[in-house]
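Missing here is one protein chain; the remaining ones are kept as they sit in the complex.
Let's look at chain A:
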Amino acid sequence: MTKYMLSVVGTVDDEMPSDEVMQEMYATVGRFNDKLTEAGKWVFGGGLAPIESSTTVDATGDKPTVTDGPFSEAKEFLGGFWIIEAADLDEALQWAKEGSAACGGAVEVRPFDDASQ
């Protein structure tokens, strides 16, 4: 088994969906999460609060700094993610297709490094 991170990428231009749409999405993602858990593939996952709520900490210099906002100036940011266990990339891609349909966003599939597992 390999751990894969399935990232849901958002952009700053994305419009905030209506409450109704959000509720519907929470429900489908919930069902998908249950399916992952039952299959024994679930490791962790969740949706993140809006990008404005992030804070960046950098302790690589002499003195740690704390800055308001995201690390990157990029227009894309992580909106949520799953970490799953899968036998191989084909299985991970299959879960990613379901996850993408459930959350209504593109999903990036990336394996964890062997050495970190």
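Rule of thumb we're sticking to: contacts are C-beta pairs under 8 Å (C-beta built on N, C-alpha and C of every residue); 3 or more make two chains touch, one makes a residue touch a chain; residues count from 1.
Here is the rule we go by: contacts and distances are computed from a predicted model.
For the chain of the complex excluded from view, the name given in UniProt is "RNA polymerase subunit sigma-24" [choices: "Manganese ABC transporter ATP-binding protein", "Nitrogen fixation protein NifU", "RNA polymerase subunit sigma-24" or "Electron transfer flavoprotein alpha subunit apoprotein"].
Summary of contacts with the chain left out: across A:20, A:38 or A:113, the touching residue is A:113. Although one chain is hidden here, its contacts on chain A can still be listed: residues 2, 87-90, 93, 109-111, 113-114.
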